[in-house]
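Heads up, one of the protein chains got dropped from this complex, but the rest are sitting where they should.
Moving on, here comes chain A:
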Amino acid sequence: MSDSRKHRILMVSDFFYPNFGGVENHIYYLSQCLLKLGHKVVVMTHAYGKRSGVRYMTGGLKVYYVPLRPFFMQNIFPTFYGTLPIVRTILIRENISLVHGHQAFSTLCHEALMHARTMGYKVVFTDHSLYGFADVGSIHMNKVLQFTLADVTQAICVSHTSKENTVLRAGLPPEKVYVIPNAVDTAMFKPAPERLSREEIIIVVISRLVYRKGADLLVEVIPEVCQMHSNVRFIIGGDGPKRVRLEEMREKHSLQDRVEMLGAVPHAHVRSVLISGHIFLNSSLTEAFCIAILEAASCGLLTVSTRVGGVPEVLPDDMIVLAEPDPGDMVRAIGTAISILPRIDPQTMHLRMKKLYSWHDVAKRTEIVYDHALSCCNQSLTDRLSRYLSCGAWAGKLFCLVMIIDFLLWHLLQMWQPAEEIEEVPELVFHNREESWNVNEDHGLI
């Protein structure tokens, strides 16, 4: 790719390091691979405690921890226009060409995409989750998503199921949505050097112990499996409101010696827990993708999972046993997994995962999406407003009003502080070999 096609990307989300999770890891690994491809990547998120201001991560990844206090579930308070000045400043000083927002539940992402579109930037949105249609929360969330995606340049989903879900929720044309699955760091998740003995079968569960992750299913499944298979043990890592139920189940059925509860497991220790087991059990009730089963497969574990959302798309059939989110079917699936365990070779599984999933591949595919986004034509405010009007009888008019006010505020801001007064940040070039900072001679500063 020629130098002229190198992009300057601003990743925006409420979810980033030092938090650990699917979205956080996705942004981090994607950014690192894009940096290696020669693009410039800057991340914008809210401050985490004392972690506020500008930070540089591995590879020269610049992160703006904007001092905005999280309000609800790691999201900042929605102010509509409060983030316009800081988003504008970052876009100008970093000379950004494209804005990439992550996660439908991120307030900062929605606001940044709205402001970026007002200022004429191309935007890409990645949706990481599945949502329903029926409950009050989902209805409101879908309306917000409809507003943001009405004018988005391109969208990315992590599975085909997620694409269908996003297209239906947001009313987006399917041709605008790309499917780029997540990946796993196979260098970090390697099988144990020696194969475990099969005298005792160990089933590993690592997830947040919440309703959405099927913790209630585990309460039903574990005692039955322990009764049917005397040589099976469970290791449960994770914490959450449903932990109490699991501990009660353990007490009730006297399974203290067969069910080990580890509590919250730091991400750095996940691999050490996984390689102590033979089978990974995922009981989620909804999943757009499920990186956890990728990590387990990369460590050589056979996966048993509920057949929900995008899970069937993640692993080949010989690496996963699927079951309906029903205790009886899950017990049957675990029995099937135990019977096919002798055929599983962890090293072979790991090597297959290495070929199937890589973040470098994700970055290259995302790069194509960026190229398509930047080749789209620019649109005037009136053209864009017509898209918002189609969002609903009342909602459409409200969205148009919001965008008009944003447009006016942007012009006021331009008069108050012209773009020429905002200095561009000098380029910093990080050479991996020398492990030192050098200076881009055009801009000239350390």
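Throughout what follows, a contact is a pair of C-beta atoms (placed from the backbone, for glycine too) under 8 Å apart; a residue touches a chain by one contact, two chains touch by 3 or more; residues count from 1.
Note that in this section contacts and distances are computed from a predicted model.
*Asks:* Hey, which one's the missing chain according to UniProt: "Ribosomal RNA-processing protein 42", "Ubiquitin-like-conjugating enzyme ATG10", "ARVCF delta catenin family member b" or "GPI-GlcNAc transferase complex, PIG-H component, conserved domain"?
*Replies:* Answer from the record: the omitted chain is "GPI-GlcNAc transferase complex, PIG-H component, conserved domain".
*Asks:* Among A:E194, A:D257 or A:E423, exactly one should touch the missing chain; which is it?
*Replies:* Spelled out, the listed residue whose C-beta touches the missing chain is A:E423.
*Asks:* Among A:I86, A:L285 or A:L374, which one touches the chain that has been omitted from the display?
*Replies:* Candidates A:I86, A:L285 or A:L374; residue touching the omitted chain: A:I86.
*Asks:* Among A:L37, A:V66, A:V210 or A:L285, choose the residue that contacts the chain missing from this document, as touch is defined above.
*Replies:* In the full complex, the listed residue that touches the missing chain is A:V66.
*Asks:* Can you list where chain A touches the absent chain?
*Replies:* Considering the whole complex, chain A reaches the absent chain at 52-54, 64-68, 82, 85-86, 89-90, 93, 421, 423, 425-426, 438-439, 441, 443-446.
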